[in-house]
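I have a structure here, written as structure tokens, and I will follow up with some questions on it.
Missing here is one protein chain; the remaining ones are kept as they sit in the complex.
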Amino acid sequence: MSRKLLALTMLLALLVGLMPGTSLAQEPVTLKYATFTGSGDRAEELDQIIQAFQAENPHITIEVISAPFDDYFTMLQADFVAGEPPDVLELNYENFVAYAASGVLLDVSEYLDPETPYYPGALNAFKYQGAQMALPETFSTVVLYYNKDLFDQAGVAYPTADWTWDDALAAAEQIRALDDDIWGIYAPIQFWEFYKRAAQNGCSFFNEDMTESTINAPECVEALDVMMRFIETDVMPDPAESAGIPDTEMFQNGSVGMVVLGIWMFPAYADLPFEWDIELEPGIAQKAYHFFSNGVAIARDTEHPEEAALWAQFLTASETAATVRVENDWELPAINKPEYFEAFLSATPPANREVVFASLEAPVPPPVIERQSEMQDIFEDLLAAVVNGELDSQTALDMAKAEIDALLQ
Amino acid sequence: MPGESGLKKRLWVLFFLAPSLTGLIVFILGPVLYSLVLTLYDWNLLSPPRFIGLNNFVEVAHDTRFLGAFKHTLTYLVLYVPSVLVLSFGMALLLNQPLRGRTFFRMAFFIPVVSSWVAVSVIWRWIFNPRFGLLNYLLGLVGIEGPGWLFDPDWVLYAIVIASVWKDAGFVAVLFLAGLQGIPGIYYEAAKIDGANSRQRLRHITIPLITPTTFFALITSLISSFQMFDQAWLMPERFARSGATVVMEQIVNNAFRYQRMGYAASMSWVLFAVIFVITIVQLRLQRRWVHYDL
Partner (left out) sequence: MKTQLANLDRHTPSRAIALPRLTLASVGLFLLRAVQYGLLILLALVMLTPFMWMLSTSLKTQEYILQSKPQLIPNPISFDSYTELFDIMPVGRMLLNSAVVAVVGTAGQVLMAAMAAYAFARMQWRGRQAVFLLYLATMMIPSQVTIIPLFILVRKLGWMNTYQALIVPSLFSAFATFLLRQSFMTIPRDLEEAAFIDGGNHFTVFRRIVLPLSGPVLATLSVFGFMALWNSYLWPLFVAREQEIMTLPVGLAALQGSNQSLTEWNLVMAGAVITVLPILVVYLLAQRWFVQGVVLSGIKA
């Protein structure tokens, strides 16, 4: 009897030791984590999350490699080329598609705890051909900021969630009339804004199976015209008139009534000398809002997939991570747990913070193809030509279509 | 040494040349050959390279962006090289005079060279600002309405030339100054005794004897003009970029942003071929105008 008990105990001990997550058979593991958001002044906050994780998982050490955004992807590529990629890596949405397509990422589905309350839309964004190739780390969006004092001075009603861009134009004209140095609105004319404006008018960049670009359809041309109208009616400064002062500064100086900016500017505007608030941005035929997201992926060839998955999930979904982010205005985790966001929602200014989550109801992620940067640059050049008056909207978009079709080969 | 034997001489040559040559082979030639091979492939760094033969070169020849960038590079070169050579030679002549405070002036001229483009471009963007900038303000004082400079695709290249001449003149001036100081004083003494005035001394002694330095400055300025990148990348405002994109920018974009390493490599080799040809031409021509001694 005692021999059987001994054998059973040994078997049990063996089983316990082989189970993942117990501290019996744990060799120390070091994970390399590459990040671009965790550099510079955010490094401390990232460290808080790391310390908490390491406390819970003493056998894992996280080694951070970081670089500012502009150089991050060069550094990452160099690491992959040299055959020594990081175990866990941060990717923004646009690059995620390229990396997933190249087959260098690990399918994390088997490591994913199905209870984790990621926003379904966010989780789907990081699927590639049905496989979960990364986890959504944060999301952010763009909203309409408005200067309440200027609105009061011009006697215009504050923006509402049902506004169209025509309503915005009317308000902008009133505010512009206040002074020569005060502008009505600033809605940048660039790729990021354009694809959103296009979605607001029911225009799509590509056809169903992504073989052809449909960017020169009438709805798209109209969307571009809506953007250009602000410059044409002089409620928005053209490049020479803005003379190098970025829109972020213009709002800060109180020299513009409305701006379309990311929610990441809240901390910078915490102490402005005037009243301001935010609202969902206007639409055209329908509403569509930016959905920006960063994800965390695992390298396919990592030697420690389980540990990497533990870290990835902790970084993206743990209460610690969420709290650190919210407390420091460091983007928002893509988790559907309202209690994490209480601190965020109750802070002011701006008061109308629910708008940030309301935007998730009509999100438009960026249109992504393999040759993403080239497509962006093509748009930048053509939009510049339109702004400079060298091309009209239709011609520019016809040219865009031709060039993008070539990229899709 | 006169009359030394072949083997002994070879050993001496090896002694002097070996360190530098080894570095050349390992750290330059190796990577260069690698990149040459790369021109025959299509490679996005993440997937294995794919052999496509000379397709990259065919594509370059038809690439309107590349050709446009090439035109910009050439325009830049034609404006920048003569300006910087003439200005810096003048500066060197001035600095070579027995004037008080020479050290201070030399340092002043060298400070732009030493600063990084990252910081300098910010300052120049302020100077070139059409509304609040120093340059248009000064032009306004004389009654000229200044152009859009970095905001205007037609003027942005000129702005870059001005900023580049400003930044590099001190560098080339130091080269010229070293050359001027290397001219033996006896020549000048002898000329003075013969009754030559300062302009004649300049024409018949200084200018001929400075030609080795001039040649060097010319070649390096040409090469660096073809490879000019930082200022064209940092200075133009967003909507004026089309007026100032240069060849290096296309190479960098293709290599690091579009992830087309093979294509970028082939562009670099086309650029290299152009620079090579021009340099050979210069080397041939130098026999006509470069004097190593009187």
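Should a chain be cited, it is by its letter among A and B, assigned in written order, with residues numbered from 1 in that chain.
Going forward, a contact is a pair of C-beta atoms (placed from the backbone, for glycine too) under 8 Å apart; a residue touches a chain by one contact, two chains touch by 3 or more.
These numbers were taken from a predicted model, which means no experiment stands behind them.
Touched by the hidden chain within the whole complex are the displayed chains A, B. Contact with the chain not shown here comes from a single listed residue; of B:P130, B:G170 or B:G243, that residue is B:G170.
Across the entire complex, the residue among B:L54, B:L67, B:I111 or B:A190 in touch with the chain not shown is B:I111.
When the whole complex is considered, the residue among B:P31, B:G53 or B:G140 that touches the unshown chain is B:P31.
Touching the chain that is not shown, out of B:G53, B:P82, B:G140 or B:P184: B:P184 (per the contact rule at the top). Considering the full assembly, B:T220 is the residue among B:N55, B:T75 or B:T220 that touches the omitted chain.
Where chain B meets the missing chain, the touching residues are 1-2, 9-10, 12-13, 15-17, 19-21, 23-24, 26-32, 34-35, 45, 91, 94-95, 97, 99, 103-116, 118-120, 122-124, 126-127, 132, 134, 166, 169-171, 174-175, 177-178, 181-182, 184-186, 212-213, 215-216, 219-220, 223, 226-227, 248, 251-252, 255-256, 261, 264-265, 268-269, 271-272, 275-276, 279, 283, 292-293.
For chain A, the list of residues touching the undisplayed chain reads 39-41, 65-69, 71, 74-75, 78, 81-82, 84, 243, 245, 248-249, 252-253, 262, 264, 267-268.
The rule is simple: only the chains that are shown with their structure count from here on.
A separation of 41 Å divides the Cα centre of chain A from that of chain B. Residue ranges of chain A in contact with chain B, taken from their complex: 73-74, 77, 80-81, 98-99, 102-104, 190, 239-241, 243-244, 371, 373-374, 377, 380-381, 384-385, 387-388.
The residues of chain B lying in touch with chain A in their complex are 44-47, 125, 129-132, 148, 150-153, 237-242, 253, 256-259.
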